[in-house]
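What you see is the complex with one protein chain gone and the rest in place.
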């Protein structure tokens, strides 16, 4: 059955969903990025404070407009990278994240992918005006391309949804 | 639902099945007949003792190789005709029998038809060498024809069943 | 899994509001089922022995109860294993029996998947499926219907009440439109969520087919009904040993049927004002306590008496569901994240909700097992949970 039924969340996912670490905007971040998932329409922001001298991650945080798995994945990812080198961080995979979480259900793999996507984008953003280190490929990695494509698709999708007739909603149906 | 689900037996059917009246061969019968039903393969014999003078039925009995409904129908039919005139008897319908029984389930209508068929045949047999009374049609009534056809079909059917390979049965599978 | 559940701790109260997905059961309906298993009715109602007759009697009486409540003849009701099976039988079975060239089927765009999917399957057999649009509150577009029903229309399927947003259609008016345009067109209605919520006088309504489900009215799972108007031609879609009613093969599940009838009696007789009051209290309180919340579906008497469907902007629905679960509140969402196919609810899309509106939707069904204290608890907890999640979100309203 495990092949067909996505296993529900691990206790770790629930624990981190309940008490996420490193959440919210990081005031003194020196890079940040957002990523969105086509699969479900979720979004995530990653904030990093990087020590410019030795390229260590001093602090990290996230914001998530996503499911419980996404919140947990973002939380554990930010934990995993704090104090680590950028090179190490760049190479973290969604599988590692999933393992740390005690496994993600199949339909929730992309929640981990999304977190990693935002993280890599934040690192790239950090190097925008700087010389790229040699561990950082000039070209977008397949994962990053994938993320980009997804975002384009989201736009298309939500535009498509916008196009369907949008009635004005009676105010009594809406809270302030 | 009553249209689609045959109602199960009435208490009367069960009562008569349990304690049938007029069963067995009638020693001093002056007519008898057998009828069989294609629908289910059942058979019934009717024995009548008719007062030759006034054409009243003095006694009647039946034997049945049929279902519970058939046994009950035969039982009540023989009750219904005792002491009655042959003309009255000839005109008894399976519906009357069914009513007397408190109703038969749809799939069991033919059990009553079978009883009536045997009864009419016994009356016809009685008049074989005699002058037909005017209430008795020369031609077979539709019901009788129907019964005849059924019997022919039974023969065909059981011949067909005979034709399929008939293995010899190991004696240990059969009681004496 | 035990750990997963243990993390929930002991919430001060537990409120189950997810009967749209899987119903609770009336203790009396459960008892009736158990009694039938143990005492009378465990046999095959087609067999001529005492146990068979007893089973037949239970079947007969249960069907009488259901047909009286629905105002049909018993012979017009066929048992299936649920509304899913009833909908499939209605649509695929009537198409199987359809020997003429009317090959257009209209279904509303907000029907349950067990109506939409079988209809779409018929495209393989040359049927054309037309989706009927609805307005922002989920009401059928009657003008569209008028232009689309014609001599080629074989069947129209519209539920009396929508399962997700609770819209109560004006079914009489809709059926009249359809029958006036083409009196031969079959009208099917998936009434799984309508039983007991609107009066369905099947005898008076000009309906041809209607589906019901036991667990939707707090009876046992695994049993449903299809109403088939007398004389209507329909063929079985599965094959096997004939049951008493011939359209669904196999021996009837008499204990479940007995429980179904018991639940129908209880739910039909119950005073539902209580549900209505709880529904409105929940809706009004959340709308006034919490910012950026949207009610999905109509208000007032045009809304099903037990349906609450709210969209919380800037948070994702599955996250709210998990958040509420930790508080002992169990609901569901039309968010893409909660579905296996990762698409937001087709019902919310059909009423024109934006992506982010569908994304934060929460569906709650008030049941006879809830009381005012439950609702007060939910009213207290939802704003807090939503606030916490909004604090995590990169997208803030305003």
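Brief remarks on what is shown
Labels for the chains are A, B and C, by order of writing; each one numbers its residues from 1.
Convention: contacts are C-beta pairs under 8 Å (C-beta built on N, C-alpha and C of every residue); 3 or more make two chains touch, one makes a residue touch a chain.
Everything quoted here is computed from the prediction, not taken from an experiment.
The chain not shown here makes contact, within the complete complex, with A, B, C. If you put the hidden chain back, the residue from C:266, C:282, C:295 or C:324 that touches it is C:324. Across A:26, A:68 or A:81, the single residue that touches the chain missing here is A:68. When you scan C:202, C:256, C:378 or C:392 for touch with the missing chain, the hit is C:256.
The chain omitted from view is touched by exactly one of C:118, C:160 or C:360, namely C:118.
Interface residues of subunit B facing the missing partner chain: 6, 8-11, 14-15, 17-18, 20, 23-24, 34, 39-45, 63-68, 70-71, 107, 157-158, 161-162, 164-167, 169, 172-176. Residues of subunit C that touch the chain left out of view are 1-2, 4-5, 8, 16, 18, 21-25, 30, 34, 37-38, 42-44, 46-57, 60, 81-82, 84-85, 87-88, 92, 112-114, 117-118, 120-121, 220-223, 237-242, 249-251, 253-256, 318, 321-322, 324-325, 328, 330-332, 338, 340-341. In the full complex, subunit A contacts the hidden chain through residues 1-5, 8-9, 68.
Basically, only the chains that are shown with their structure count from here on.
Remark: subunit A and subunit C have CA centroids separated by 37 Å (rounded to whole angstrom). Each chain gets a centre from the mean of its Cα atoms; for subunit A and subunit B, those two points are 84 Å apart. Each chain gets one centre point, the mean of its Cα atoms, and the points for subunit B and subunit C are 53 Å apart.
Taken residue by residue, subunit C touches two or more other chains at no position, since every residue touches fewer. Taken residue by residue, subunit A touches two or more other chains at no position, since every residue touches fewer.
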